[in-house]
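Contents: one structure, followed by commentary.
Note that one protein chain of the assembly has been removed; the remaining protein chains are unaltered in position.
And now, chain A:
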Amino acid sequence: MMNRIVARNFGSNVYRLRIPWRPFSNDAASNLSSSNAGNPTKEGEGQQYDIAIVGGGMVGLALACSLASRPLTKHLNVAIIDSNPALGRNHFIKKEDLPDPRVSTVTPATISFFKDIGAWQYVERHRHAYFDKMQVWDYTGLGYTKYNARDANKEVLGCVVENKVLLSSLLSCVQDTDLQKKIYPSRLTSMSILPNSSSLEEDSTASETVLFTHGRLAKLELEDGHSVYAKLVVGADGGKSRVRELAGFRTTGWNYSQNAIICTVEHAVENHCAWQRFLPAGPIALLPIGDKFSNIVWTMNPKESSEFKSVTEDDFLKAVNHALDYGYGPHPTSSLLGNGDIFSWFKGDITMSAHDCFEVPPKVAKLASERMVFPLSLRHASDYASKRVVLIGDAAHTVHPLAGQGVNLGFGDASTLSNIISEGIAVGTDIGEVSLLKKYEADRKPANVMMMAVLDGFQKAYSVDFGPLNILRAAAFHGAHYISPLKKSIISYASGEHRLPLFS
């Protein structure tokens, strides 16, 4: 009880807030609410903020950092609502820790976004692995593509970073800024936004309740009994977003009949290349994390995934090596469609990697983490914005992991939203105005939908084992490998630099 009072007094300074919250930090939220049954918050007295970010994950914190880094938005008062205890605690990641299997591949566009908001310096203090080479092939042995960052005049194709590193970097970054923020370590239970109505009073009364009843503030109720009022609510609470549900956004999507197994593995040698092989049931990806470790993302049907999760380590490693090597089909040779000669009229400058031969990925020697299994789905919200509510990240769109794009789309959302809010404040707009938020939607939705469609297309194209389709895929591999403008476009698109020509 004392801690709660202390915490309220230190409301805006998160650093000091960490200490009082520690005793509560490993509770389930239910313990919190029962112990606060008699808490000193008066009925109806809530805290008022400009923006309430529901979900303090990577994308939610990235939004907070981005707001803190812009001159027009750094004065805003922000509430972050997330029941994750890690947010309240100072998160020390030890260098000797084995890599966590939950990793993300950040694109160069995301890296420059992180640099803009001042968060990349924190990432660099922990384990992270740039990679500049990528090889994609399938089980039919009909073709392969090698990408090199130098094909598109870049230094790197991307960087693989553990999610916990990204999260703690963003948290450290936002704590180091002057942004007025308060973290509410609780879950959202209800949200209400009333339609705009004008005052019936001649004199101005500006209490939160009045502002709320006239639609100028949204009211959020948390599990621990707090009420939070905000001009704008940002739903950054992931694929099963509560904000999306409470705001009534419809979603479309489907579950892929696939699960992904993820784990960390170790090699005898360093791995500097990203490998992806499309197998009959789904792709297996091997991503370098650094220090001879790699991350495996193996997509397969649910039955196989539970089998592979439960077999012994040795059997699992054998299966992985088999899948990356001769399993399911031969190594690709270039002989089927020649050495790219049929494309010679189309080639232009030859990219460096066009001459690279097919390589077998490094053998996996040891399993370095537990194996985790996740179901895969595609989900997209029909709208990203409505009055006083906006969705970013997985709350707005969930994609197939096969191209490692998911969180990068979310970071793109955060960047665009903070830009739009900044533009709105420049001309004195109420930041919860639908017309402003729809500008964000108009910017992000087409790009996100396009990416989802491309990924979904890949997923469908590669899940069918049918002769003529296999040849087409091989041709696609060859095309991507030998036709340099196409390869450059693919690299640029996957790096987040450009949208597809349709939108530029």
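Here are some notes:
To be clear about the criterion, a contact is a pair of C-beta atoms (placed from the backbone, for glycine too) under 8 Å apart; a residue touches a chain by one contact, two chains touch by 3 or more; residues count from 1.
We adopt the following convention: contacts and distances are computed from a predicted model.
Selecting from "Ubiquinone biosynthesis O-methyltransferase, mitochondrial", "Sorting nexin-7 isoform X1", "Brix domain-containing protein" or "RNA polymerase II transcription factor B subunit 2", the unshown chain of this assembly corresponds to "Ubiquinone biosynthesis O-methyltransferase, mitochondrial" (UniProt protein name). Across the entire complex, the residue among A:Ser192, A:Ser306 or A:Ser435 in touch with the chain not shown is A:Ser435.
Within the full complex, the residue among A:Leu87, A:Leu211, A:Met451 or A:Ala494 touching the omitted chain is A:Leu211. Taking the complete complex into account, residues 71-73, 75, 195-206, 210-211, 214, 216, 424-430, 433-435, 442 of chain A touch the chain not shown.
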